[in-house]
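I'd like to ask you about the structure that follows.
Missing here is one protein chain; the remaining ones are kept as they sit in the complex.
Labels run A and B following the written order; every chain starts at residue 1.
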Amino acid sequence: MRVFVPGDSAAISVGADEVATAIAQLDSTVEIIRNGSRGALWLETLVEVQTPSGRIAFGPVTPADVQSLFDADFLNGGAHPLSLGKTEEIEWLSSQERVTFARVGIIDPLSLEDYRAHGGLIGLRKALKLSHEVIINEVTESGLRGRGGAGFPAGIKWRTVAQSFGEQKYICCNADEGDSGTFADRMLIEGDPFTLIEGMTIAGIAVGATKGIVYIRSEYPYAIATLRKAIEIARTSDWLGSRVLGTTHAFDIEVRVGAGSYVCGEETAMLESIEGKRGVVRAKPPLPAVEGLFGQPTVINNVLTLSTVPMIMAEGATAYKSRGVGRSLGTQIFQLAGNIARGGIVERSFGISLNELVNTYGGGTLSGRPFRAVQIGGPLGAYFSSAQIETAMDYESLIAAGGMLGHGGVVVFDDTVDLAQQAKFAMEFCAIESCGKCTPCRIGSTRGAETIDLIIKGVRVDENKKLLLDLCEVMTDGSLCAMGGLTPLPVKSAMINFPTDFDGVRK
Amino acid sequence: MKFSPWSQDAALTLLATLRDENGPVLMALQLMQEEFGYVDQACVALIANYFNKSRAEVHGVLTFYHDLRTTPPTSHQISICAAEACQAVGARNLEREIKAKFNDEVQSAYCFGNCALGPAVMVDGKLIGRATVEKIEKALQ
Partner (left out) sequence: MTMIFEPDFGTPASEKLEQVSLEIDGRSITVAADTSIMRAALEVGIDIPKLCSTDRLKAFGSCRLCIIQVDGRNGTPSSCTTPVAEGMKVATKSEKLDRIRKGVMELYLSDHPAECATGAECEVHAVAKKIGVATSRYTTPETHLDLAKDESNPYFTFDSTECIVCNRCVRACDEVQGTFALTIENRGFEARVSSSGTSFIDSECVSCGACVQACPTGALTEKTLLTIGPPTSSVITTCAYCGVGCSFKAEMRGDEVVRMVPLKAGGANEGHSCVKGRFAYGYATHSDRITKPMIRASINDPWKEVSWDEAITYASDGLKRIQSESGINAIGGITSSRCTNEEVFVVQKMVRAAFGNNNVDTCARVCHSPTGYGLGQTFGTSAGTQDFESVEHSDVIMLIGANPTSAHPVFASRMKQAIRKGAKLIVIDPRVIPLVRTPGVEAAHHLQLMPGTNVAVINALAHVIVTEGLIKRDFVEARCDAQSFKEWEEFISLPENSPESLEASSRVPATQIRAAAYLFANARNGSIYYGLGVTEHSQGSTMVMGIANLSMATGNIGRKGVGVNPLRGQNNVQGSCDMGSFPHELPGYRHISNPDTRKIFNDAWGVELQERPGMRIPNMFDAAIAGQYRGMYVQGEDIAQSDPNTSHVHAALRAMDMVIVQDLFLNETSKFAHVFLPGTSFLEKDGTFTNAERRINRVRPVMKSKTGKSEFEVTCDLATAMGYPMSYESGAQIMDEIAATTPTFSGVSFAKLDELGSIQWPCNEANPQGTPMMHIDHFVRGQGQFMKTPYVPTDEKATRKFPLLLTTGRVLSQYNVGAQTRRTKNNIWHSEDILDLHESDAQLRGIADGSWVKLASRVGETIMKARITDEVPAGVVYTTFHFPESGANVITTDFSDWATNCPEYKVTAVEISPSIQGPGEMIETHIGGDPQLDSIIRMANQIAANVPANNAPEIQVAHHIVQFWTPTMIGRLRNEVDHALLSPIVVRAIEITLMTNQYL
């Protein structure tokens, strides 16, 4: 009898380990699979039972519920107040278009057998038979864009690396998912690490790199552990190493762990950090694709970007690009977070409306109070008001609305939020996390927080608002990287969309 | 969490595991902290010498990363996520409460990737979702 209790750290954070222990204690014959999370985090701990008719879900389960589940014969799909029916029929899940997350929550993350049984390694096997050029063309053709936030076409980056000369090229996976409100990278690594490994291997073969490095943040200890185990399994099973799946291609992957620095999610700062140095941003040019890690040509892609590659290779560029709108092709993994009733992963084609995400999927706020603001795209993303609820969620529409998609995080706030405080926090966060290299970010962020504080206190409000807007321009146009360059985005959007919070009068 | 007492010999044995790494300084500092709970001041010269770096280079790295600490931990380690998603569900209040309630070291962190189940708190490396003072208290026991 197989029971699935997610080993995802979000599930663990609300008692999944204890649930698993409780089940094991009551029936030691049960085979407990620690799968990834299905992404319906509001249902965690989501326990699934394998029955002849499919997987039956129960949730959210707490350790205290376990006895009653046994009492209700849940192992045979017995009726229970927490029963959700067949997992794939839960509408919150079934309405999604799981491409990148296709296997997450379904398979045992560390079972290579499971991985193969669910379509794993098809893409890689295909790629191994193709020329560099054909692989790169396929990725280019698919329209896959960097999921880290910048949205740069992956194929073009790969081509640059393939054409650059270097003794040792690298594939760097940016798993420094530092944006508040985002957790897709973490969930993918914890739930389907082989997909990432496969994507990196394909990238390596495509550009002629034999070394891959995953730079992952220390705040993700569970993901680090899972990924390390998965890499070890791939090494011992003829995948990673000097002969990838028995071919003459060599590829191996190393995990490097961050040490508490948001800016190391910026690609050049990440390179410095992987090199063991201070995570300070590099000026471009040279592009990392030409002179990247240790001065060598380097592909830098986000976890989700690389994890989408196996599917593109397996099913073809056309299958991927048939989804999405305009230049935002394929799917996006939206993450519903913050003050939201039904938070989690929603993978849908680009173009879904904010309303559908926040209200249809999200079910409004967790507190039950009116929804007032949503920050899209992490701490450097814009704050939107309820008036902008119909905005389409794709790269271009969000830019047009004065924001950005970023890593697809959607953080919901209820009506208790004070946007002046949030704006101040944006500056404070920048002050804490700035690498300290360029002046607009290094000094500007502190000055920004000080100036907003004066506005909040009602000191020379108009004068300080003018100064703040001037500072925002200096930071936007003057900063070396996106950290300082985008910090004004939440600040200005808050000022524009929530002007009353900046009138200097305490509410 | 249990750490070994600082020992230069033990440190050198650990550093030897990084001998062939490219760009080893940050990893070395992290390794020291994993083993001893902090980076002893002696590590700067030790790592510099071991990997043929200057002390300044090591010092620069050590002071850049907020994870790295130079004093031994004296209590449980509580990190509370102070980023927006957790702010949206009361993290600021929770932080005040924790600081008032516990004598342990409380640090701000910026996102554990548990943004749908905030506030998120890490107690000695264990992640707690929908954190409350009571849950933290239980985790500390």
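Please note the rule applied: a contact is a pair of C-beta atoms (placed from the backbone, for glycine too) under 8 Å apart; a residue touches a chain by one contact, two chains touch by 3 or more.
Note that the structure is a prediction, hence the values are computed from the model and not measured.
Of A:Ile216, A:Cys435, A:Ile455 or A:Val491, which one is in contact with the hidden chain?
A:Cys435
Which is it among A:Arg116, A:Arg243, A:Lys284 or A:Arg327 that touches the chain not included here?
If we include the chain that is not displayed, A:Lys284 is the one touching it.
Which residue among A:Thr87, A:Thr226, A:Ser445 or A:Ser493 touches the omitted chain?
A:Ser445
In the complete complex, which positions of subunit A touch the hidden chain?
The list for subunit A reads 261, 263, 278-280, 283-285, 430-447, 450-451, 454, 467, 470-471, 473-474, 477-480.
In the complete complex, the non-displayed chain touches which residues of subunit B?
Subunit B touches the missing chain through residues 44, 48, 52-60, 63-64.
Keep this in mind: only the chains that are shown with their structure count from here on.
Mind checking the centre-to-centre distance between subunit A and subunit B? Centres are C-alpha means, answer in whole Å.
The computed centroid separation for subunit A versus subunit B comes out at 23 Å.
Would you mind writing out the residues of subunit A in touch with subunit B in their complex?
Those residues of subunit A that touch subunit B are 9-10, 12-14, 41-42, 44, 177-183, 185-187, 218-223, 256-262, 273-280, 294, 335-340, 343-344, 366-367, 375, 379, 409, 411-414, 417, 422, 425, 429, 432-433, 435.
If we count contacts the way the header does, which residues on subunit B are in touch with subunit A in the complex?
For this pair, the touching residues of subunit B are 22-30, 57, 60-61, 64-68, 81, 83-89, 109-118, 120, 122, 125, 127-130.
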